[in-house]
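For this depiction, one protein chain was excluded, whereas all remaining protein chains were kept in their positions.
Here is chain A:
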């Protein structure tokens, strides 16, 4: 048998976190590239320097060297010219609506799936300041009332992918890049939320948002488990400083309530403490928890004491009218007593979770979030 030391888990050789600028991240089991992780101690100083230029990460011996982009526009000139010729311009890129004419202030570099670092020229890659300006420009489009949200979202989704591609190719890992990632995630979360009930919603977008979780605060990742990776496994590798952060503690607390089925605490905690952005992420689980509550109550309640919907409405933090519809959606009937009070009979055998998922219901006390969301999307507020 092996010496016992080999069973024991040593501290990872990747050194302890520099918690200052590093956001929490999720080391995907699939790609443990530490590129965006806390760096080794002796390079921390350099990372947090006030340097304006993008900083290449240490080269991994097997990777091609990082490129230093020099493209001064939101879109490389050659690409813009080519797309003008091919009439491949998005509505936002057309000068005066002309499908074959753009301009440096309108054209934005497209995401290219097949490109590799080896084939790319520096003049096609945008340096950090240009990328920052491009992102600001893109997010401002959200204010435009001229086009439907899905169209805007689609455009921004693609063009922000290209921004991330440029960041990756240049191995840019610093505070500014991280702030950009945070803005991009925020955008994805908001659009995910807004489009959830839209038939035109594309799953590609939500998958991509999952990829971005690597770089954002941990709340986003806790509820979305990658397939095959257990939460316990993920917890092993999260640095202590992040585990103890306010956001992580909140997320873990919610997780505990969720796993336990404690609908009372879960809903109260969400209503009391969740920020706008956090709520966007938690929202689908609110209905899961409500369904759990109904299942528990229906199962354990006394047959001769139907449960007052008014009380349920308090517990589930929903309006009474919505409670009724929610019960029905879960296959449960409601009834009314002589005084006109609505009740939920207990021990019904027809409980089931609706096959198509849940409708969107409000969370009482959180209506102000609906307005905030519009502001959130542009990167303000929150």
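We adopt the following convention: contacts are C-beta pairs under 8 Å (C-beta built on N, C-alpha and C of every residue); 3 or more make two chains touch, one makes a residue touch a chain; residues count from 1.
As a convention for this text, contacts and distances are computed from a predicted model.
Between the names "Glycine cleavage system H protein", "Proteasome subunit beta", "PCI domain-containing protein 2" or "Barrier to autointegration nuclear assembly factor 1", the one given in UniProt for the chain missing from this structure view is "PCI domain-containing protein 2". Among A:240, A:321 or A:336, the one in contact with the hidden chain is A:240. Note that of A:97, A:300 or A:340, the residue touching the chain absent from this view is A:300.
Touching the chain that is not shown, out of A:105, A:230, A:328 or A:341: A:230 (per the contact rule at the top).
In the complete complex, the hidden chain is touched by one of A:265, A:319 or A:353, namely A:265. For chain A, the residues touching the absent chain in the complete assembly are 1-2, 4, 6-10, 12-15, 27, 29-30, 32, 34-35, 39-40, 42-43, 58, 60-62, 228-233, 235-238, 240, 243, 256, 259-265, 293, 295-297, 299-305, 307-308, 311, 314-315.
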